[in-house]
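For this view, one protein chain was removed and the others were kept in their places.
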Amino acid sequence: MRISDLLEYTVHAADGTRLGKVSDARVIQDGPVLAGTQAAFRIDALVVGRGGLAERLGYIRGRVEGPWILCAFFSRLERRAQVVAVTDIARWDDEAHEIHLTADVDRARRTLEP
Amino acid sequence: MKKVLGVALGVLTAIGGFVDMGDLVANAATGARFDMNLAWVVVVGVIGIVVYAEMSGRVAALCGRPVFDLVRERLGPRFGLANLLASFFINMLTLTAEIAGVALSLSLVSSVNYLFLIPFVALLVWLVCWRMSFVMMERVFGLLGLCLIVFAVAVWKIGPDWNQLLSGSTHPHVPHSETLFTYAYFGIALFGAAMTPYEVFFFSSGAVEDGWTSKDLGENKINVLVGFPLGGALSLAIMASTHLLLAPRHISVDQLSQVALPVASAVGRLGLAVVIIGIFAATFGAALETSLSAGYVVAQYLGWPWGKRDAPRTATRFHVVIMIAIFGAAVFGLSGIDPVKVTEYSIVLSAAALPLTYFPILVIANDARYVGPDHTNGRFLNAVASVYLIILLLVAIATIPLMIITKGGA
Amino acid sequence: MGFGGAAPGKERSMSASGAGNPARTGRVLHATLDLLDRQLRDRNGKLCGNVDDLEITRDDETGQMFVSAILCGPGILAYRMGRRRLGRWLEDANRRVHDTPRHHEPFERTRIPIVFAGEIGPMIEVAVDVDDLATHDMERWTLTHIIDHIPGSGSRAHQ
Partner (left out) sequence: MVLSVAACSEHSVGPARTYDDFERKSRTSAAVALSSVETVRLLAETSSDGDAWGAYTNIGLSEQEDTLAEATGDFASIQPPDHRSDDLRAQLLELLDSAGDHIATVRIAARRGDLGSLEQVAAPLADDSVALQHFLDSIKR
């Protein structure tokens, strides 16, 4: 699978609520990079977004702080995105491009900021 | 001492390189038609290009990445592609205008119809792109472009009432023979001429080619902060010369030869010679910059090797794009379109397209991951840059409707 | 080419509690933000394409996912931009034209295993040679078919 395929998937909570489309994958680069291991770039969460262009600018994830006017506007949009832990994924429906979670809406909804 | 000389040379090059076909035509035409009522736009445009160029120069120096490289990264491949197509198209119009400008300036000394000169000029432009070193190219044409200072000499020789000239510039109004629409349209043309995007593509790519690092930031700032405003002053001298000499005679500027007329009339034969050398250098230098920019934008979007510092064989596709661009512009120029009209459309559309590249640079200049935590935009710069983002958006929205309402400024 | 590289902001141990995840110690990256569309540089510092797409491996047993490779080369970007069939076709065509590796290649020519990625900053350095990548095929073709035929292309400097 490619990330362009992953970005086609929609994410659904356990109770069937549609959370949105995958817009990014959070990657943890843990441990030393060793040849032959793929553990180096582990995806730990998916960003489910509704921010559009705002998500590419990285006002929250990239911690860009200025200029004020853009920061206020795009942070607001980006904040609408949610983060879904990979460990919360129950099953993949590759036909319908859907990801179903074990968690229900309230537990699944987490935002980019604490 | 050597350092000071280097900085001085950089500033002089920036002044001489500021003016191109767009500035010549836009300033001369508005001076003759609107007197000094649009002079303030040049000031606004110059501040804009200073802000834009400083940011892109800083980003290029600190992360080694020029403007168009970052456009795709920030805007995504799809929007980036649309951006690339628009920028490439406008750049082609500008390149056509510059090549025609070189041919026209040569025709004024040789009596040969400029259309016959276009293939020759195109070949010459390509040869310089192919062989001449980057630094040499920048210096030669930038310094020769300083000949345009003769416009200031012309204004001084005409001996205007300076107070009147100043108050005419600082108390702008729409002349009663004109509508608000034509006034705004010419304003946009002037703005686009001062703030052309290709200058920034070239400037930031050049910074990477010259291998700028954080140590060169000071020089970047001086070049931009001193060179560009003085280049803008040169533009105002062009405007003043046609305002003083052509406007009272009801002459409207629609030929490049008319741009030189105030200088010939006020300074004489030598002045005419100097101004034509200046026009030649300014348009030729800009033809080189736009040719290279065509290669830069495509190569940077697609991640190809690019650059003219090393031999062409190290950046082959980049050089092929340049060849195609020059060839295409020459064919377009030969089709008999009016070079002055092409120039006008190229600067107006440039103005409309500015937000597309300005916006990602503004974001990245604030992104510590690119420029480091110590070199992000300061508070003041961000305030000014935000105001300009709004101005650019307004201009972009207004351009096409104004173009239609005024029938291209007729 | 003397690119001055600024060190990328290393976000170690963010205070954010994340998505109910155990404490993280590694560096946090966002795939579309920090990896996609970045400029690639080979081991000799030559520009060799952009990150056109990323390969993701899903382990259905454990449910874990990894970014396993950087994809770049003809067709990959078209695929990503939604031209799935065109992209596939371009990739296949490219593979067929270059089916005989010039020398031992430890990877497919459009696929750079992620372990080859070094410094990830404004550019991504990859420990491969530009000539082993599909992104460079056209560059080479242009060189032998066009550029070398024009005088002054600097061919002598290469000998």
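Going in written order, the chains are labelled A, B and C, and every chain counts its residues from 1.
To be clear about the criterion, a residue touches a chain if its C-beta (ideal position, glycine included) is under 8 Å from a C-beta of that chain, and two chains touch if they have at least 3 such contacts.
Just so you know, these numbers come straight off a predicted model, no measurement behind them.
Note that the absent chain touches B when the full complex is taken as a whole.
Checked against the full complex, the one of B:L272, B:A351 or B:A365 touching the unshown chain is B:L272. Of the candidate positions B:T13, B:S56, B:Q258 or B:S293, contact with the unshown chain belongs to B:Q258. In the full complex, chain B touches the omitted chain through residues 86, 89, 107-111, 245-246, 249-252, 254-255, 257-258, 260-261, 264-265, 267-269, 271-272, 276, 335-338, 341-342, 345, 349, 403, 407-408, 410.
Note that only the chains that are shown with their structure count from here on.
Taken together, the touching pairs cover every possible pairing of the chains.
Centroids of chain A and chain C (each the mean of its C-alpha atoms) stand 22 Å apart.
Chain A and chain B, compared by their mean Cα positions, are separated by 42 Å.
For this pair, chain B with chain C, the centres built from the Cα atoms lie 35 Å apart. Residue positions of chain B with contacts to 2 or more other chains are 76, 368-369. Annotation for chain A: residues 56, 58, 62-63 touch two or more other chains. Those residues of chain B that touch chain C in the complex are listed here as 61-65, 69, 72-73, 76-78, 80-81, 130-131, 208-209, 211-214, 302-307, 309-314, 316-317, 319-320, 368-373. Residues of chain B touching chain A in their complex: 74-76, 79, 362-363, 366-369, 376-377, 379, 382-383, 385-386, 389. Interface residues of chain A, counted against chain B in their complex, comprise 53, 56-58, 62-70.
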